[in-house]
Every structure is written in C-alpha cells, then in structure tokens.
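Note that this complex is displayed minus one protein chain, with the remaining chains in position.
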Amino acid sequence: MAEFEFETEGVKKTFTFMNRKAPYGTIYALEVLETVLITAAFEQHANIVFVDDGVYQLKSGQDTAAINMKNFSPTYGIIEMEKEDADEDEDIDMNWRIIVEKESLEARGLTTDDFKVDVEVLSAAELADVIDASDCVIGG
Amino acid sequence: MKFGILINEGPFTHQASDSAYHFTKAALEKGHEVPRVFFYYDGVYNANKLSDPQADDRNVVKMWGELAAEKDVDLVVCVAAGMRRGIKEENLADGFRISGLGQLVEAGMGCDRLVMFGD
Partner (left out) sequence: MLHTVNKSPFDRNSMETCLRLAKKGSAILLIEDGVIAAMQGTIQSANIENATDAFDVFVMGPDLKARGLSEDNLIDGVKVVDYSGFVDLVEERGSVNAWL
C-alpha cells in the first residue's frame, strides 16, 4: 500500500483550528486539541479559533467528576504556554493566536473573565480576514 | 494539484465518507493527485474490515480499499483515535495503515489543498 513521502522541509503553513462545539457533549474539542499540540512539533503557524459553542471550551471551573469524563481543560493552559514560548523565543518561527469571536461570546453572555487563558477577541469581520488567510482549516 | 483529504465520520451514519470518496475519485479522474486520505475521530471506522453492509448497498470500507489499490492513495487511520474506537491492526481493512496524527499535519503542509468532510 502507498505511503507517501511529502517534501515538507522548510514548509511553513498557517493552520486554522476551528472549534465550534462545547466540550464533553462530543469528542471534537479534545481531538482537535490533540491535533493543535502535534502542530507545535512541526513548528507551523496556527490560529486556534473559538466560535459558537466552542467558546465554552475555555470556560474556567470545569468539574467533570460527576460525568466521569477526563477534564482536559488544563490542556488549554499548555496551548497558551506553547504560544508564549514561541512568542518569546526568537529562534522559533511559529505564530500562534488564540482567538475568540466577539459575537459568539456576547450571544452567550460570556466575557473573557470567564476563561482560563488569555485570548484575542475579534469581531466576525476581523476573524473572517484571519480565516481567509489560512492555508488549512481543521475542525470537527 | 495535490489534495489532502480529512474524513471525520464513519461509514453509513454520515454522508461524509461518501462525499469524500466521490470528491477523491473526481479529483483523480481530472489528473490531480490525492497523496493522502486521513481518517480521524469516528472516521477511523471506515477502516473496519468487519463492516458487512447489506448486499444491495455500497460497501464503503471496500470502496476505499479498492481505490487505494487502483490509484495508490495512502489511507491513514489515526492511531490514537483508532485505539479509542477499537480499530487496530487485527481488524484493519485492506488498503489502510495506522499511523500518528503527524501524518495529518504533514498532509496539510505538503498538499496544495486540505479538504475536510464531517458531520
């Protein structure tokens, strides 16, 4: 069977990770997060975007004991650290943005005070430009 | 052009795998390359060799396997998503291989386009 060898030396693309689902009701939040972490290993640029119910993924105070599911919200802190490390290290060429859509926040009565991590809040029009400039969009 | 394909859902329950299959076939017929199809989330179920649909319906698992054999398409099942869902070497259909999530990122980097099909 085929096993394609890609030429990826020196390739730098911008991946947008589109998160539109709340956590725990489906697995998409967790499995997209796993892909984000792998993207760091390839030093690719990433927009980690939270729209619609995706904004709930960043909510602080998640307690999953009663539903017996793994609380993976600490992973967003790791994403934030990866971003900060890349921003501070001149030898790493990896631009990561953690972006929340303003309209999605407001529709749900949330503010950035509800979140575990620091985010950029962009309007739909601003976010449309960011998405449009990406090379690949991965979501779930 | 090189197209990478990402499939998020299993066969039959969603149309995603069928849509991806028809897109892939059309792309190959037009002379494009489809170097990798990556199966993630429930998409790993497309590689379940135990799938046994009714005789008068399409066999999605076999369709992918045959396409891979005819057109040399690399069908990759995510190891972590597969483990969660019980898709392992022992029940892996012909034409598929199991590998890491890095293969998806690589496809995004190395292809001209990445096209996602899901729920």
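The chains carry the letters A and B, assigned in the order they are written, with residues numbered from 1 in each.
Here, a residue touches a chain if its C-beta (ideal position, glycine included) is under 8 Å from a C-beta of that chain, and two chains touch if they have at least 3 such contacts.
Remember, predicted model here, so these are calculated numbers, not experimental data.
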item	value
Candidates B:Gly82, B:Gly95 or B:Gly118 - the one touching the absent chain	B:Gly118
In chain B, positions touching the absent partner	1, 3, 8, 15-16, 19, 22-23, 25-27, 29-30, 32, 113-119
Interface residues of chain A (partner: the chain not displayed)	16, 18, 20, 51-52, 101, 103, 124, 127-129, 131-132, 134-137, 139-140
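Criterion: only the chains that are shown with their structure count from here on.
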item	value
For the chain B and chain A complex, residues of the former touching the latter	6, 8, 35-36, 40-41, 68-69, 72-75, 80-81, 95-97, 100-102, 104-111, 114, 116, 118
Chain A residues within the chain B interface of the complex	1-4, 6-8, 11, 13, 15, 27-28, 31, 34-35, 38-39, 41-42, 44, 135-140
